[in-house]
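As you look at this complex, bear in mind that one protein chain is not there, while each of the others sits in place.
As written, the chain order gives the labels A, B and C, with residue 1 at the start of each chain.
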Amino acid sequence: MTIEWETLLAPYKQAVNEMKIKLKGIREQYQLSSRHTPIEFVTGRVKPVSSIIQKAERKNIPLDKIEEQMQDLAGVRVMCQFVGDIDTVVGLIRDRTDFEIVEERDYIKHKKRSGYRSYHFVLRYPVHMIEGGEKRILVELQIRTLAMNFWATIEHSLQYKYSGKIPREIEERLERAAEAAFLLDEEMSQIRGEVQEAQQIISKKRGSMEKSN
Amino acid sequence: MTIEWETLLAPYKQAVNEMKIKLKGIREQYQLSSRHTPIEFVTGRVKPVSSIIQKAERKNIPLDKIEEQMQDLAGVRVMCQFVGDIDTVVGLIRDRTDFEIVEERDYIKHKKRSGYRSYHFVLRYPVHMIEGGEKRILVELQIRTLAMNFWATIEHSLQYKYSGKIPREIEERLERAAEAAFLLDEEMSQIRGEVQEAQQIISKKRGSMEKSN
Amino acid sequence: MTIEWETLLAPYKQAVNEMKIKLKGIREQYQLSSRHTPIEFVTGRVKPVSSIIQKAERKNIPLDKIEEQMQDLAGVRVMCQFVGDIDTVVGLIRDRTDFEIVEERDYIKHKKRSGYRSYHFVLRYPVHMIEGGEKRILVELQIRTLAMNFWATIEHSLQYKYSGKIPREIEERLERAAEAAFLLDEEMSQIRGEVQEAQQIISKKRGSMEKSN
Partner (left out) sequence: MTIEWETLLAPYKQAVNEMKIKLKGIREQYQLSSRHTPIEFVTGRVKPVSSIIQKAERKNIPLDKIEEQMQDLAGVRVMCQFVGDIDTVVGLIRDRTDFEIVEERDYIKHKKRSGYRSYHFVLRYPVHMIEGGEKRILVELQIRTLAMNFWATIEHSLQYKYSGKIPREIEERLERAAEAAFLLDEEMSQIRGEVQEAQQIISKKRGSMEKSN
């Protein structure tokens, strides 16, 4: 079977682009209203073809079933400054009507054995096709703090290198790093209220001064 | 009355950004399928506050009514290579379900006395707000050829300079320029089929060669 | 011989990105100073690998000589509103010290037999490499009006389709289109002074109004 990967993945790329614009728009609305924004930055990607093929082999997904069975062909990620911001973003996502929520998984309350923490949504997102009609595709949305993201990036590289079988010694170092990331998030949470107030003062002051200049 | 312009215009900016991503996505879908794309490029802007105020004065629109009565606070423009491409884009817009069409005006079949040619839509576009719920705002979408756009840009500058009362002599020059733009579009239409075929050959050849390298 | 195309072309991509930022910066400087900008928009591209290979075959360029003998691996294009703007841009390019001019060709005073009009520079542009040191690569810079660009795009497609041997009948249509593009440029030149003044008035008025709002 030959797959036209570019054509297959085009609507996924489109969905990633649209979701990024929408999530960045939320950040701008917060900034304009001089409130602490729960969204620090947003990234997105379409899964590389090589990773799709490897995952399909590993999980025994036939190539003609990947659109239904692989939920992260389109992936969007929101990074937050504070753990408490994640709830705010989760609330904003649940409120929207321009896509459907298929699944929610809270790996923050229930972190994975590896130490992985993150909040996941699987969304069904409508993309308009030039042939007419909508194609409703799956998009995975991950919400996490900067520290969670930092650790997850590194763990992902190592899982990949060791094909999921990380040697015990390296696993222990990873665990210590996970604890350090968790500690950083904890310390930051202690100071969150203070920082949010400060950010409001800054953006209000800046706003009023820019006007008078 | 003090208006918080940035806050008022934020959803308009968001709508412009989303529409641009969606229209550029259409172009990419055509390119991927090795077909002539009817969309050459896309621009968008939120009307500058100074222009809003001037237009409100000129048209006697009270400032608390501009959101309903000024249809071009958010403006998006699609440029096409050929006059015939405009119909294709009009068809694609009518097919979509992510906004509503409020009005259509065909200044190509019925060009304005000034020589202005363009196809206009007024859309009602839903923007999600962080306070919850959607705000359904007006967006003006203009579709025109490169030659039409070229002329319209220049006419707009002159209308502005002379507050709508362009001296007779300059008006005559503008008319000759409009005729030259029209002639260019006519000549291009003669050659459209040829060029479209050529573009398909190029993108197919390129596609297959890139794969083998 | 296997060529690592991505690695070979990386500094060309870098040069295109830097040149685009620099040329767009010129446009912004004009806009800020409330003067008509001679630069309407800027595009750039690295030549696709398939086109490089075809051109190398056609012109008998050995693949290990393409960096010296193919001058348009990196291509940047400036579009102007008026023919007279081209001279201004040429002057700005000659003034710069961040690259060297290798060659200039004026296809406006001396248009090609095909009808092609454009002003060309070949530049030697320094790119910093992570291995240390600069790599000084060739970049082709084309400067033309919107009408010249419109026609050139179409002619390029047809040359490609007919491998340089365009049938007589189509060639005649192309010539008529070239004349229409030329006529449009002529008519526009008649009106240039008027439009430039108008643009200054607009940007000054807008600037002063934005400040008071």
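A few remarks follow.
By our rule, a residue touches a chain if its C-beta (ideal position, glycine included) is under 8 Å from a C-beta of that chain, and two chains touch if they have at least 3 such contacts.
Just so it is clear, the model here is predicted, and its values are computed rather than measured.
The undisplayed chain touches these shown chains across the complete complex, A, C. Contact with the chain that does not appear here is found for just one residue of A:Ala56, A:Met70 or A:Ala177, A:Ala177.
Chain C meets the missing chain through residues 6-7, 10, 13-14, 17-18, 21-22, 25-26, 28-30, 32-33, 92, 95-98, 126-130, 132-134. One chain is missing from the display, and on chain A it is touched by residues 5, 48-51, 53, 81, 146-147, 150, 153-154, 157-158, 160-162, 170, 173-174, 176-177, 180-181, 183-184, 186-188, 190-191, 194-195, 197-199, 201-202, 205-206, 209-210, 213.
Keep in mind that, in the parts below, only the chains that are shown with their structure count from here on.
Central chain by Cα centroid: B, whose mean Cα position is closest to the mean of all protein Cα atoms. Taking the mean of C-alpha positions as each chain's centre, the chain lying farthest from the centre of chain B is A. Chain C has its Cα centroid 25 Å from the Cα centroid of chain B. As a whole-number value, the distance joining the C-alpha centres of chain A and chain B reads 33 Å. Shared interface positions of chain B, defined as residues touching 2 or more other chains, are absent.
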